[in-house]
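Structure in structure tokens, see below.
Apart from one protein chain that is not included, each protein chain of the complex appears where it belongs.
What follows is chain A.
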Amino acid sequence: MTRLDRIAEILARQAARAISRRSILGRLGALASAASLPALPVARASAQAAKAPPGETGDPASCDYWRYCAIDGFLCSCCGGSVSSCPPGTEPSPITWVGTCRNPADGKDYVISYNDCCGKAACGRCICNRNEGDTPVYQPQGANDINWCLGTQSGIVYNCSTAVVLGAAG
């Protein structure tokens, strides 16, 4: 199985699990990702400390944190959310771009979904732009120059970006 196949499989699986058939994402398959699932309360609580989750090193409030290798925007970890949760009162984008980043703690590559959090004005904190593997917008599934809030009920008003682990890139 090629790496791309693996990524597609992960995305398709996540999409099937996370997204209603009626949604726009039904037409999109590979573009969909996991973070439309609401984050668990426990995840939100731990996010406030901006500590690296178990099995990871680094500061999620810092642009050089490993998961941010293809991110572009304000870090939700600095905005009342975390790498895997949106700030209170915002709406996660159900579709987004993905990147592949290497976790220095275990040396493995992971598929990261950079879901935007939407519905409030730009957070303005911890701006971060890294472009490892980022694609042009005509290949949108890997493009971080797109405002991915377009899939939400809130509209396209962008607040911050998360970096959710979808799975090992294989």
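By definition in this document, a contact is a pair of C-beta atoms (placed from the backbone, for glycine too) under 8 Å apart; a residue touches a chain by one contact, two chains touch by 3 or more; residues count from 1.
The rule is simple: contacts and distances are computed from a predicted model.
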Protein name (UniProt record) of the chain left out of view, among "Amine dehydrogenase", "ATP-binding cassette domain-containing protein", "Phenylalanine--tRNA ligase beta subunit" or "Phosphoribosylformylglycinamidine synthase subunit PurL": "Amine dehydrogenase"
Interface with the undisplayed chain - residues on chain A: 24, 27-28, 31, 72, 95, 119-122, 124, 127, 129-140, 145-147, 149-151, 154-158
